[in-house]
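My structure is below; once you've seen it, I'll send some questions.
Every protein chain but one is kept in place in this view of the complex.
What follows is subunit A.
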Amino acid sequence: MGDITSTYDLIIVGGGPAGLTAAIYGGRAKLKTLVINKGTVGGLVNTTREIVNYPGYGQISGEDLMKDFKKHAESFGTDFLRDEVVRTDFSQEDKVITTKKGKVYSSKAVIIACGSEPRLLNIPGEKRLQGSGVAYCATCDAEFFEGEDVVVVGSGDQAIEEGMYITKFARKVTVIVLHDEGILDCNKVSAERAFQNPKMDFIWNSTLEEVQGQDNVEGVKIKNLKTGASTELACQGVFFFVGMVPSTHFLQESGIEIDKRGYIPVNELMETNLEGVYAVGDNRVKYLRQVVSAAGDGATAAVAAERYIEEMKAFNSNVLESDKQVLLLFFNAQDNSSLEFGTLLEEVNQELQERYKIVKVDLTTKKNLAQKYGIEKAPSVVVLDKGQEVKRLDCLTTIENLKSQLC
């Protein structure tokens, strides 16, 4: 691994709405913040032609909304880097990130906001004919199918809405739907519009088996799931809208817990299983994947990261740089006897003319610290000198014995 190129308080991986909102909050909290983004800032939102449910904006294109987000983040002094993260080392207090261009960055906290990408069906012809009739983005490619026949796979919001957009160019759009006749996964308004669109056709209870064609798409093979029968349909284009998968593959070796489908589970602070590492937006396990909820995630994670960094700095200056020896007391706020022990320890320290500095740590909330010192029960006391462990106290004892342990 190369030398560290730059050091930050907070690095955000991904520049969609979640990452940019985290950048706004991070920048405003005066954290030295870097956003690493591999494509254009804005992410997948850029492909949405029309957003009508982001509060405060009656109607705006995804691209324009993301430009506003970015401008806002820049106004708080956030740095932006166009590069791709290929490797991470989250095992130390300083997190290390290596990019495709070979740069190495370190930071105190990291927010993963790398979003998701279209799922592939992995059927014959799909990959080979990408860009030659197989497409995943109507905004990008619909125009290339002027006057031609197009097949759309899927029936969610994206499939139906994009399908209708394609009818502006194509002669006919045939939608392949998994469900029984009349059932679409999309919202009701879009479904009604689609049924009324004279250019839209539906093939029910079916899935795609193969994309056919030599150099360009010439047709598809459709399988009826009820009868098992295969039919062929001539077309010049196939658009796949069969859902998204999280873009978390680069984290496989990172130690971050990832579920079977590739999503990162987090708690309500957006914390992953790793200290100082957060996950927000489409790449985390969640109920609603929208710009507004992504923005909410970003705000939460940035505030949580800010507090984490502050606590870490406070701990470092209180404990590791203390002139006096430190009694690091792990207590449990819900356990009276450990609270009483705290009072006892303070009394003993007073009798010893405040020879020690007592730092109290709640075992239930500071799990990372407890883990670092291998503490499992409260009360526990670790005696530290300039951050080095001197000894541990026997806490199940009398005041005299406690005093003698400290003399």
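Worth a mention:
The criterion applied here is as follows: a contact is a pair of C-beta atoms (placed from the backbone, for glycine too) under 8 Å apart; a residue touches a chain by one contact, two chains touch by 3 or more; residues count from 1.
Definition applied: contacts and distances are computed from a predicted model.
UniProt lists the omitted chain of the complex under the protein name "Thioredoxin C-1" (options: "Na+/H+ antiporter subunit G", "Protein kinase", "ABC transporter permease subunit" or "Thioredoxin C-1"). Note on the undisplayed chain: of the listed residues A:Ala135, A:Cys186, A:Ile222 or A:Val382, the one touching it is A:Ala135.
Touch with the chain that is not drawn comes from one residue among A:Phe144, A:Phe250, A:Phe315 or A:Tyr373, which is A:Phe144.
From the options A:Asn216, A:Gln252, A:Asn316 or A:Gln334, the residue with contact to the unseen chain in the full assembly is A:Asn216. In the full complex, subunit A contacts the hidden chain through residues 38-40, 42-44, 46-47, 49, 63, 82, 101, 130-135, 137, 139-141, 143-145, 216-217, 236-237.
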